[in-house]
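Removed: one protein chain of the complex. Kept in place: all other protein chains.
Then we have subunit A:
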């Protein structure tokens, strides 16, 4: 199925006039007035609705397909979260309205802060970062601010394991730090000896994901925390994999000083085709003064925004208002619906699903990257052998899975495992769905044995076949050049 561009539906003089306000003329000095109208389509309301509905149908999504994209936690997004965040009173609330006119909204935000403190074991939470990467930025900026406030100006090095998300080193650079990379051991744990050598008087901190992107828990985390703290550095927890441990172990108890959470992963707010995310940060006692503002405070039974006047050492503001408020409301509703026991079930059943998939795939002859380890909520299989023996690589498996009606796992990340598929089923998938996915992988391997070209040519059943990415980057076509109608 294909769909023309909206501009190709357009005809001069057509409009969705029910959406126009009653006619007025603008009063703009001639030198500042627009001369030629922008190239926007001229379509009827039905044409627009049909066009965008058809576009939606070209997507895979959680609501339509199993989506085991590792490190992304593509779990079910309960509809009640959306419905409640979109109550008309919440939608029409202006962000700069007085606190007295927003007590209902502020109470939700305050309670969300409190619940996130509880599940992470931290002492303070700021909800303002608008995505995981911004949460990371806030975290590292707080670490920098902490050292600066102590006059410890030489601490500019951030340590990252080689398995870290690309955002970790990119964030360190944005904060004016240099990056020291340390390797992982064949077991999946970080190289503790290398860490001991890396820390010193220049260490600002370490950024860790635990369980790591290798799908295993860092077993020596207490010693890691001790070594980094003794060297004068702080520990940053990348919350990408918080789903794996929710209610089982808390980053604050592991010794982390600062954490970001991806509410669009662990707390099930929508991924929306690539955003909005939401990257709330949690801090321990020593970083409390540096939190990004605003934060919701409670005085008696009144809620109010705390800003630069309340937190004079803050790292500042990261968004025009207070972050992705509507996303935060969805996370709040989700947490209230899960409740205390439901939080722990998130970790339990995501771990059950991942370990079950790993066990069955190993049994079927696939190669686990860390065969002797427990899976966290995700795990890695490597297609190195299939790539060498059959000429069918991880990307070929991924593309062929699309024909079988499954979204592909994460491919070629983490970078240090060759030909890898990082698979994260999440707790909301049933055994039937998981079994069907495993059967599909087994069937594709059989296809690869019999007719490698068939797998390499996949997908066949989607709106397009494999795209020419080289041409996309060389012959840049980023906008439609013909004018509408």
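Keep this in mind: a contact is a pair of C-beta atoms (placed from the backbone, for glycine too) under 8 Å apart; a residue touches a chain by one contact, two chains touch by 3 or more; residues count from 1.
The working rule: contacts and distances are computed from a predicted model.
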TODO: Could you tell me which of "Probable glycine dehydrogenase (decarboxylating) subunit 1", "Na(+)/H(+) antiporter subunit C", "GntR family transcriptional regulator" or "Enterobactin ABC transporter permease" is the UniProt name of the chain missing from the displayed complex?
DONE: "Probable glycine dehydrogenase (decarboxylating) subunit 1"
- [ ] Give the residue, chosen from A:408, A:421 or A:448, that touches the chain omitted from the document.
- [x] A:408
Task: Given A:72, A:195 or A:369, the one touching the chain that is not displayed - done: A:72
